[in-house]
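Some notes on the structure that comes next.
Excluded from the complex is one protein chain; the other protein chains are retained at their positions.
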Amino acid sequence: MSGRAPRLLTALSVIVLAGATYAGEIPLAERRSGYDFMSRETRAMQDDDTANPGMLGVLEGGALWARKAGAAGRACADCHGDGRASMKGVAARYPAFDAALKRPVNLEQRINVCRADRQQAPPLAYESRELLALTAFVARQSRGLPIDVAVDARTQPFLDNGRAAFYRRQGQLNLACSQCHDDHWGRKLAGNTIPQAHPTGYPVYRLEWQSLGSLERRLRNCLVGIRAEPYEYGAPELVELELFLMWRARGMAIETAGVRP
Amino acid sequence: MANALVNVPARARRGEIIEIKTLISHPMETGYRRTQLGARVPRDIIRLFVCTYNGTEVFRAELHPAIAANPFFVFSTVATESGSLAFQWTGDNGFSATETAPITVE
Partner (left out) sequence: MDDHETSRRTFLQAAAAGLGLGAVITVAPAQATPKEMEDAVRKVVGQASVSKGRVKLELPPLSENGNTVPLTVSVESPMTPADHVRAIHVFTELNPQPDVVSFRFGPRAGHARVSTRIRLANTQTVTAIGELSDGSFWSASAAVVVTLAACLEDA
């Protein structure tokens, strides 16, 4: 061949190859927590337990842990003892497969399952102050521990669904999560730095919310951002995506209570 | 039932300047936000924070809506004697919260 054809072919193959290196997972060694993308001041807010507003939720969760609830008149402490010891490592393993429900559940759902089964208490509403406080208290006990969700025959299909959702274009803006969080992390979106989207600090004190909030709240926020219909809290689609995100962040340390802008 | 985190050193030398940190749970609703139907969300803030040391006021802050949610203050006082530091927050809708922290001064 001569003339423009070979140059055009070269150009096209370069574009295709460049696309191929961009699409796909972030290499494990290059994964960084959202913490690393924050300003020095916001990081300082997270680092100091006496200044971290999320710790107010953890404190409240500790009080709720000891409080008797439901028709059974039982407190979390009555079965689980001192949460600071017994809950170590728990949040790092969630979402986890629930044999009775035959699907993975996130930590919030697990707490509500306990409330129903063991305390005979009504479930705490998603994003309620109490549920956030209890979740924050439990998750705080995994701080520093590596994320380690179980991937086996039971969870694999749900993980695959979550992965498919992460790479699927959706919403009026027709964007996939991966386009921002795999391909363009570190770059700016309207003045904010795009993080890699690892759920290391949840429940997180988000400055935008001025309160603690769950991973599902953040995911719904993103879905609204790309003008997609946000799933209801507790929807299987959200839990599958949480499972995938935690798997994607495997080995990274839990930071609860994280502070994020 | 307010939630507060107060950080005061347990012991200090007489005359030493100690740093105190206080963090209290409160939405500090500005009064400028509107609901999706256009109605104003009424103001609900903490207006006053006072620290007393064995009954004597040593620090005071008069807050306006521009103080961020979950008000946080770091300030200092001279460790004069053993006893306790008391912290009082008051605000709109009859909000009132107190915390105390002991201190040993040698």
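Observations
First chain written, first letter: the chains are A and B, and each begins at residue 1.
To be clear about the criterion, contacts are C-beta pairs under 8 Å (C-beta built on N, C-alpha and C of every residue); 3 or more make two chains touch, one makes a residue touch a chain.
Note that the coordinates shown come from a computational prediction; the quantities given were computed from them, not determined experimentally.
Not every partner is drawn; the one left out touches subunit B at residues 17-18, 30, 32-38, 53, 56-69, 71-78, 80. In the full complex, the hidden chain is touched by subunit A at residues 38-42, 44-45, 189-192, 207-210, 217, 220-222, 224-226, 261.
Just so it is clear, only the chains that are shown with their structure count from here on.
Spacing of subunit A relative to subunit B, judged by their CA centroids, is 32 angstrom. The part of subunit B that touches subunit A in the complex is made up of residues 3-5, 7, 21, 23-25, 27-28, 68-70, 72, 74. Against subunit B, the residues of subunit A that register as touching in their complex are 50-51, 53, 55-56, 59-60, 210-211.
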